[in-house]
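Sharing a structure here in structure tokens format.
Complex shown without one protein chain; remaining protein chains in place.
In order of appearance the chains are A, B and C, and numbering begins at 1 in each one.
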Amino acid sequence: MQTTFPRLLLEHAAARPAAPALREKEFGIWQTLSWSALRGLVESLACGLAQAGLQRGQHLVVIGENRPRLYASMLAAQSLGAIPVPLYQDAAAGEFVFPIVNADVPFAVVEDQEQVDKLLEVRGRCPTLTRIWFDDPRGLRNYREPGLAPLDELVEAGRAFASSNPDFFRGEVAKAQPGDVAAMFFTSGTTGNAKGVVHSHETLIDRAAAGARFDKLSCDDEVLAYLPPAWIGQNIFSYAQWLVCGYVVNCPESASTVMLDLKEIGPTYYFAPPRVFEGLLTSVMIRMEDAAPIKRWLFDRCMAHARRVGSARMDGKPLSWLDRLGWALGNLLIYSPLRNSLGFSRVRVAYTAGEAIGPDLFIFYRSLGINLKQLYGSTETAVFVCLQPDHEARSDTVGVPIEGVEIRVTESGEILVRSPGLLKEYYRDAAATAEVLTPEGWYKTGDAGFLDPAGHLKIIDRAKDVGRIVGGENDGALFAPRYVENKLKFFPYVKEAVAFGDGRDRVCAFVNIDMEAVGNWAEKRNLAYSSYADLSQKPPVLELIRDCVEKVNADLAGDDKLAGSQISRFLVLHKELDADDGELTRTRKVRRGFISDRYASLLEALYAGESHRYVETEVKFEDGRTGRVAADLKIVDAKTFPVTRRAA
Amino acid sequence: MLYRENGQFKTSYRADQQIFPIVQDRIAIALLLVVAAVVIPWTAPEYLFRAILIPFLILSLAALGLNILVGYCGQISLGTGAFMAVGAYAAYNFTVRIQGMPLIVALLLGGVCATAIGVLFGIPSLRIKGLYLAVATLAAQFFTDWAFLRIKWFTNDSLSGSVNVGGLQVFGWPIDTPVQKYLFCLAFVVVFALLAKNLVRGHLGREWMAIRDMDVAAEVIGIRPVYAKLTAFAVSSFIVGVAGGLWGFVHLGSWEPAAFSIDRSFQLLFMVIIGGLGSIMGSFFGAAFIVVLPIILDNLPYWFDVPIDTALASHLTFMIFGALIVFFLIVEPHGIARLWSTGKEKLRLWPFPH
Amino acid sequence: MSLVAASTAAPAAPAVEGAPEAAVATLARRGIGEVVLEVKDISLAFGGVKALTDISFDVREHEIRAIIGPNGAGKSSMLNCINGVYQPQKGSISLRGRTFAHMNPRQVAEMGVARTFQSLALFKGMSVLDNIMAGRNLKMKTNLFQQAIRWGAAEREETANRRVVEGIIDFLEIQAYRKTPVGKMPYGLQKRVDLGRALAMEPQVLLLDEPMAGMNVEEKQDMSRFILDVNDEFGTTIVLIEHDMSVVMDLSDRVVVLDYGKKIGDGTPAEVRHNPEVIRAYLGTAH
Partner (left out) sequence: MGAFLETLIGGLMAGMLYSLIALGFVLIFKASGVFNFAQGAMVLFAALAMARFAQWVPQVIGVQDKLLANAIAFVGALALMIVLAWLIERLVLGRLVNQEGITLLMATLGITYFLDGFGQTLFGSDIYKLDVGMPKDPLFMFQNVFQGGILVSKEDLYAAVIAAALVAVLSLFFQKTATGRALRAVADDHQAAQSIGIPLSRIWVIVWSVAGFVALVAGIIWGSKLGVQFSLGLVALKALPVVILGGLTSVPGAIIGGLIIGVGEKLSEVYVGPMFGGGIEIWFAYVLALLFLLVRPQGLFGEKIIDRV
């Protein structure tokens, strides 16, 4: 699509001047900004910025929550051929310095006092930053800072200028070319400085359009913008696709009212990372706790039925009339009211992305009748690489490559992407750019994965963690420890799992049982136990875990790529892996290396084929004392399966 | 459970301030009106109109008026019967003394007279509060009881002391069959309910409630107790007066002062308490409850054919009423209306408890 | 009303810490204006009990004036005299030159004096919105009939005032509670509603009766921030009652100290803090 964002704006303003473009809940009602009004605002802002001296190719920092006038400022900058740089509003002042200096940014448009204070704090270190405009004057009345002014002033100045030279704005917009840089997003780099990902109008618009076509988005859709606009995800959904489709973007009233506003608006197109969905689910469960027993019983019954038939229904599979009846009943009593009180009644398409989402969580929402799907993409790819088509959403894949996307998997298992939506470069960082962009125009995602027979992309791990089996019957097979571990951890009984196999002839694993889940399980079978260590070695428990492992194996056997990662032997650890003992990171990620050293003897026993091994380990207790726990750990063999190639 | 509020967002204050902001509620009320205005007239038996529906409508109207005074403005009145009487007798006098006085005009003028008396007896409320006022309003009750009994002029010197009206008609349409009477009352009730609702959700209503909830604070923000209280008395007694007129003209046809005795005043007060203080809807609940309950109590014995003599039945009714008042005051001081709205909230939050 | 322009975002500005500089800056910027409110030897007694004896002090344009004193020092009675709830037996109060001894609350309100209450005096049966809307009653002129029909004028008036009130709700950051009955709100927020109701009157002089009574530290900080913002954004003159000295010292420009109905000190926080009588009074009581 050969166009630019400002041109899209003009088209909408011309085609549907009165239609709503943006809504913001302010002063108790949804204040609506029509496309023509928006165009006017953008024009004024653009003229104002131009007068203030914003040059083509210069950068404009935008910091704040989702606010109509901040979006308008981005559009204004783009219409002048300048480049908006949205930054995270919750970042510490210090984190602003690098982007501003790196792109020697002259101007900033920010939301309120909080952001102004932060900028003023670091102003000394940002010599280039000369002007700051703020949207909300609250508390800023008595600030006397050179170059600090309310956005209203800019708008006023701009309006005056525009009325004297009415053609200026159009002219500027006309100059901008699709290939020009449209925006820059700073990826919060875990190490070193953030990298500025440079995107052109082309790249963003092409991907946005592709995504929109994929889900048949139209100008009738409603979106609630509540995630940081500096994050490309939010930006694509509430900016790029907004301008491409011309649907309505709604801005919540305040952070404390997002849930209410979500309920009022009832978006038709929704996007959130898994943690948001997880949070919602927990809140649902907590609120149901205090419900009357009858109601809870009803809820449980309905949800059980939903789990049974819900996802099948979403996948468009035929249901028996009895199941259909049950679902209709549940829908009347629970699902639909639940969707309503979550604000999902009108959701037509909902996406989650970012991390792996647990199957239960995923199924919960789908079985409620919410069309929740996964997508795969990153800042560098302008988000849309793979999307799950309706009726084909699965929790362990991220969908099919959509139009314009080519995917290649290197022999090391890393996924390469080629699409019209790839970043232009990392801003002023040729080295980094060269690292990720091959001369042939492939982008190295750094993720390991493959396309399954059904053509769905499956992400298994970070590329650097993926290993190879050496020797044994499946020599050279792919080994993705985290993938295997996650699969195990999706079972409630398994708290932690550590898989080994890189450079070995087969995969073995340590398993941590979940004290609570297994404890309950044991009590139901009145199986007496004295301690964690004791419980962990009870034969029935080992059977239980073996069961889980073999299920995982069966599952793995499902796709040839990972069949080699099946767990042939495992043992259940006698103590919980613990951050205090250095076995986990503070964020509860297993430290594989440390563990393999600490439990070297066990590892050796696993691979040496012994049936049990006595072990004694030092542990730190809550109160800081250290003690030793000893146990004779049984080692269990798990059945592995031959590859059962699933028909594509 | 029945509510689907996603997407019902408001883009203007007008929309946000409407009486029923939720679509489902608007549908429900529309259906209710259709049933009341179309279905019932065709289906209900005559007994139902005379014994239940018409009294219910008129008493709801009176309760509505009283509720404005007691429930919204917090000025208790034990003299409602008096204002009904004034309305009825005034309307009567207008009809008999002025040739061709249209029914509706007569009723409204009756209301106006009631307003005058209401304001007159409301004046003490500026100096005296709560309990003292309650007693003061009894003065109105006894005075009017006496006046309409002893001052012959009011009853147009009828010998029996009872007055009667007949041949009612509006714009040439006769009002004599139960259905016609029912529809006539229904029209009045709907219109007045709407007007009343508008008042209580406007700034006058807020002034009333402010006086009720915390009169000193109200004064400090510039509300004049005089104005607030007297308007409450005026509006209240106007509606009550009109109800009185309807009661006399449409329901009874011929009546004596006893029709508006102190028992009527208490009955209305009970309607307001049980139905829900400070709730328009409550007035209807209360009226329905108090109109229907005695009828049920009277009939219970026959349904279970346990013979009870009528005297005993009426005593039992008394006891049950008394007990219910106390019960509601203790358990749900805001009456049935509050129960209703809690129920509604539960539906909106379903399946969650809160 | 300038707060109409404010948008919803909530700056977490430093509250109490920043206060003294802010206050000083305020003075420096516009100096202390002329006297707006003057109290001349007011005496008030209930039956035989003397609540106030010969209290005199003045309040100047734009300043934050505190009245402090141990519990039962007659602080609230002083406010009640100023806004006409009590009629002092002796003395006079003049507002912008207009002197009055006997004035009813309505007249005082019309002259632009608003007030909050120590023990929450909110309208329990009403929503947050209605409570604050009630504060607009002086601005609402449509008559009974227009309201009953609620067409045109009444609706327009309602909407216009709603708009202003929404500005206040936004200013006080209670958007999430708009339609909840005040009774159901946390105490700290109810105090905000009380303030909001007073602000709705667009007062020139705002009397605050122990705005921070019974609040925890964060709530106190928020409240101080709001008080400063009000004084700042709308240039409202503020008379503030507190028995907790620390709060006052940070907020106020000048302080009057009462004890047993008598004035025992008057001056800047610094001066008052070192006034021996004041120290005695405070050491004498449990503050």
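One rule holds in what follows: a residue touches a chain if its C-beta (ideal position, glycine included) is under 8 Å from a C-beta of that chain, and two chains touch if they have at least 3 such contacts.
All values reported here derive from a predicted model rather than from experimental measurement.
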| item | value |
| --- | --- |
| Listed residues B:V86, B:V163, B:I273 or B:A288, member touching the removed chain | B:I273 |
| Option touching the unshown chain, where B:L2, B:V23, B:V39 or B:L312 are the choices | B:L312 |
| Which of C:V85, C:L129, C:L228 or C:V278 contacts the chain that the document leaves out | C:V85 |
| Residues in chain B touching the chain absent from view | 74, 76, 123-124, 127-132, 134-136, 138-139, 142-143, 145-146, 149-152, 215-217, 220, 262, 266, 269-270, 273, 311-312, 314-326, 329-330, 333 |
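Assume only the chains that are shown with their structure count from here on.
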| item | value |
| --- | --- |
| Chain pair with the most C-beta contacts | B-C |
| Intercentroid distance (Cα basis), chain C paired with chain B, Å | 41 |
| Centre-of-Cα separation between chain B and chain A, whole angstrom | 59 |
| Multi-partner residues of chain B (each touching 2 or more other chains) | 13 |
| Sequence positions of chain C contacting 2 or more other chains | 162-163 |
| Residue ranges of chain B in contact with chain C within the complex | 13-14, 17, 195-196, 198-199, 202-204, 206-207, 209-210, 212-214, 216-224, 231, 235, 278 |
| Sites on chain C touched by chain B in the complex | 83, 85, 104-106, 108-110, 114-115, 117, 121-126, 130, 133-138, 140, 142, 144, 147-150, 154-155, 157-159, 161-163, 197-198, 200-201 |
| Chain A to chain B touching residues, read off their complex | 23, 25, 28-32, 222, 250, 263-266, 284, 287-288, 290-292, 295, 298-299, 333-334, 336-341, 343-346 |
